[in-house]
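The structure under discussion appears below in the form of structure tokens.
Note that this complex is displayed minus one protein chain, with the remaining chains in position.
Chain lettering (A, B and C) follows the sequence in which the chains are written, and residue indices restart at 1 in each chain.
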């Protein structure tokens, strides 16, 4: 089987096409996604390939988009809905927080809601405070939905396939600053497993849990820490916030004795806090020192490039923080 | 100066009236709040007292309510807006997450947004999954707003006054299950301070941080733990999630060496996780054992009374958990 | 709808009009059953056997009945917290409905959802939603599925006058119109949102119908207290949707005899208003209609007695039902049946 180099952007098209080919019930809707191929050009060609009944442009009506996806899902389809920027989840948040997520429970299992909401998450593209947010925690905190955030093209395809096939609703955070990232992707069908973290670099001195754009930055930091500071970092790509692979994280901390998290979401109630609290409870006796979270500060994001770069955790900031914490 | 016994419900009226009398710029809007006095009867008499220009009924248009409050606040008024049930923050979440909270920052300080959003938060009243949620964390995670949740009538008045006078937007979580609760309230003007936690019971064996309805339950649990299990609990009413009085919490943990949090919000990314992560970082060396969070499980809330009672932390559950953790 | 009366005895008095005697009796029976159930729910409040809240449809039965009889098997209902009537109208059992209000194991969702979220998929009730306006887009999605798969069912979405002022209403109506979806939007205009008269908060007289043109739809306002009128309108709208004619928006004028919810004594009404509407009680109207059409008083009384009997039996069954087992707390958060968000 061959291997191709694909961008994260191209991986979106490939993933959706793979699933639409497999299952007639998979349909796709969103603003400017069909004829125009999406504002991030991440869905180019789907309309041509699957036609106007399966790939549909909508009005600027995010509530209608998610409501329609929900109604279709609960009566038999497998919709993928795009919310263009993750920040816009706020205009349709009722569907995330109160409708889609609670349907199965409130109906005592009479109804299911198998759908995927894919959305452009994260910063680094100088779009300012209303188009750059990392909102994983907005979705992680809601019971009844699953939450995924891939950091590479191959993960994107595999996790998207898993999300589309999953019988539960899944929020799929694509990172805007990763769309141009390239990675190797094998030919043929790719299906991954939700709820699995991945150790991308083994290490013995400390564990760093990261997500999405923070993963390549953490890997970069780990190299510098090893090379320049003699610190051997174990890097975990969390990948799936719900279900959360706590075993991989707890296992790593049992080995290294130290935990850092690197989050792009602003500090308060981030996913890092959740992981920190699990570790501070269940792995307390494994810990050799404080758990340290590295996050975007608790501020709206500035537009200016140098300010945005200061706000979002960088490889340098990770190196600096880990070094200072571990070497005193 | 005299003291009166007031319900938490009556405290709302008294607090709003106090502020409306003081400042002509304070106006109040919401659904059924004026002529009918609110669905929780918490605003009865304000319409009669302050008239139809200052106390206004709105259509069922939560986005218009918060948008209008914002526009009025940024041009000179001091609006109080009611969102009837905290769950409904989801239908106007854009205003919470993207507009009100980011206005000052995005405008580089050109604009302010001094307003209060008061909302009926929390469960225990058998209203089911869409009318019972505890959503403190939905609001705590957003940079740029302040978040308050009083646990007694006197705190409600003092914190409401502080919120109305504050130059920043404040989300004011009133707990629905506390509306009938009585407490002593001194006569005359009452003004409290945002960002201050309160130690309601001093203790030496462990610290428990609680909020709103969880405060009386924790106090009850503390009595049982002292009486039946010889465990001396320090109980902190967090009161204000943003600003967060970390000093009081860190100081208490430095003394007791153990921390529990009691949260009504469902588990993931709750305020307890934030506090746990702060303590696990900054007070790690003070800790004598794991940090343990007691929360509503990560589920939508059931309507049935016995199921809802099982879901939300009770005094018994708190006693049981603390006892088992501390006594092994 | 089981016991068909002996129509022969009424002889020529029976006009064989478009509604027809069988459906007329079904319309009457449904209205009576809904009324009796709602009255029983009210009694059960007073006996403190219903916890939480509850929203009755007394006075509005003709809408639920008219649509219930017009809808076909497979058609899907999307209701609000005021959905007891619509749930019964599709054939759900009284004990399922009342049991859910009482939060017992016998309830449609075994007490997990509560009165505001009645759901009975086997009867085509695809949920009751308690966030104003949320289910209008959801109904669009169901209709989209029918359109895409070529299934011929229609999705029907019930809501109140107050709901027309929230954003989701607007998004759903435009979406349904642009995609030409087989969905019928039914606004029950009962003159009030919770306690505020709809006219105080709405820019037009008819909150739904006066907005139909915004979505390229026909303006339809009907007497929502006459089950025949509702039935005919429903049938036409359903047929249009089924034949790819797209959505309809129907405004039914009606009135709730009781307060908004259990807690509400409805003191905000002007004096005399209730009395005027009681004269137009849909069940009184319909009972008279049956008589005019020659249905014997005995037949009518039999229906009424049968309804009372069913309500008694359902009440007894509900009272005998235990609460759901505690394990139910942790089921069906996710499709694996459980609640685990971690390994």
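Simple rule for what comes next: a residue touches a chain if its C-beta (ideal position, glycine included) is under 8 Å from a C-beta of that chain, and two chains touch if they have at least 3 such contacts.
Note that the coordinates shown come from a computational prediction; the quantities given were computed from them, not determined experimentally.
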item: Chains in view that touch the one left out, judged over the entire complex; value: A, B, C
item: Hidden-chain contact residue, picked from the options C:167, C:182 or C:224; value: C:167
item: Given B:30, B:59 or B:313, the one touching the chain that is not displayed; value: B:59
item: Identified contact with the non-displayed chain, of C:210, C:223 or C:306; value: C:210
item: Hidden partner interface residues of chain C, rising order; value: 165-171, 173-174, 177-178, 200-204, 210-211, 213-217
item: Chain A, residues in touch with the chain not shown (by the definition above); value: 31-32, 35-36, 39, 57-63, 87-88, 90-91, 125-131, 267-268, 297-300, 302-307, 310-311
item: Where the unshown chain meets chain B, residue by residue; value: 27, 53-54, 56, 58-59, 61, 63-64, 66-77, 79, 94-95, 98-99, 103-112, 114, 143-144, 146, 166-168, 195, 242-247, 278
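Just so it is clear, only the chains that are shown with their structure count from here on.
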item: Whole-Å gap separating chain B and chain C, where each centre is the average of the chain's CA atoms; value: 37
item: Sequence positions of chain B contacting 2 or more other chains; value: 87, 90-91, 128-130, 267-268, 298-300, 302
item: Chain C, residues touching no fewer than two other chains; value: 110, 112-113, 117, 129, 131, 134, 167-168, 328, 333, 339, 341
